[in-house]
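The following block contains the structure, expressed as structure tokens.
FYI, not all chains are in this one, though none of them got moved.
When the chains are written out, they are named A and B in that same order, and each has its own residue count from 1.
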Amino acid sequence: MKIAVFHGSTREKGNTEYLAYKAVPKDQATHIYLRDYNIQPITDFRHTPEGFPDIHDDQLQLVDQMLAHDILVFATPIYWYGMAGPLKVFIDRWSQVMRDPNYPHFREELGNKKAYFILVGGDQPTIKGLPLIQQLTYICQFYGIKVGGYVIGEARKPGMIVHDNRALEAASTLVSELQ
Amino acid sequence: MKIAVFHGSTREKGNTEYLAYKAVPKDQATHIYLRDYNIQPITDFRHTPEGFPDIHDDQLQLVDQMLAHDILVFATPIYWYGMAGPLKVFIDRWSQVMRDPNYPHFREELGNKKAYFILVGGDQPTIKGLPLIQQLTYICQFYGIKVGGYVIGEARKPGMIVHDNRALEAASTLVSELQ
């Protein structure tokens, strides 16, 4: 099983990244840092006759990467009780991929995959991060992606995730495909 | 009471906009279409010694508008079970405003306001939009903003909101400050 980890944080070497490595060590997966790519926000052209215009950014390269793996791990800090911008922009643009004639089986292909979520927040994340878990689950359900599990860590300041033993422990057994 | 409606949609004259006008007619409030403004996505510099860099976009002008009103209505289509990008980017950047010495009372000022939410989605929105309601509520709780209520409409295609009588009816009595 090939694993890809999509890092949503805008900060390098942040708490979420640290927790993600506990779940999926660097050398056991493809790690993709969305902040390093140019992904344009979506404009909703689903309902215009001409459809979505071509956008010349890195989105399709990332989609190809995603489709080439079996297990998808989405790791994101919790920003205002939602996912970080780079991850949301990446996922929003899937709407466009679904209408791209070069990706006729996009939804079906995603439906063969399994997803894990890794979240880190500072304000009671194991409670206030639950709407985000529900949102991510609805996204997966739409595509038929199986949800394998999730870990929510707590950290208010850089580096503090090392003190959340419970989350670190949980991360280390999260991705059952690694065991 | 002065009312401002923040429209999050990337599409003009969409279903959400229609529903929002039912709640707050055009001539009874300041209507702000976030898509018409340049708002840069946040990069998390909360924890760097130098803090956030100045960003020369329209964010602070919008923040000033927001602070000049008593009632804030956030109207957004449900994109992937979350809020639309322009609204999320606007809210994300509030983190930066909280650290801006020109806005020393930002959080307290928001705490005197009241918010309403207007959502429209195509996939069982009255159920699958609930995590978004919870997320928006957590955001308001953080600032002390009182949540006045919300309406969730259903529309899969442009213009279809006119058939969601229940949502239209609910919108027309939503903003109690109008009554």
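Just so we're on the same page, a residue touches a chain if its C-beta (ideal position, glycine included) is under 8 Å from a C-beta of that chain, and two chains touch if they have at least 3 such contacts.
Because the structure is a prediction, the values reported are computed rather than measured.
A.B. asks: Considering just this structure file, the complete complex holds how many copies of the sequence, given 2 are shown?
C.D. replies: 4
In the analysis below, only the chains that are shown with their structure count from here on.
A.B. asks: What angle of turn lays chain A on top of chain B when you fit their CA atoms, given in steps of 5 degrees?
C.D. replies: Rotation angle between the two copies comes out at 180 degrees.
A.B. asks: Quick check: in the complex, which residue numbers of chain B touch chain A?
C.D. replies: Within the complex, chain B contacts chain A at residues 9-11, 14, 41-44, 47, 77, 79-83, 85-86, 88-89, 91-92, 94-95, 123, 128, 130-132, 134-135, 138-139, 142, 157-158.
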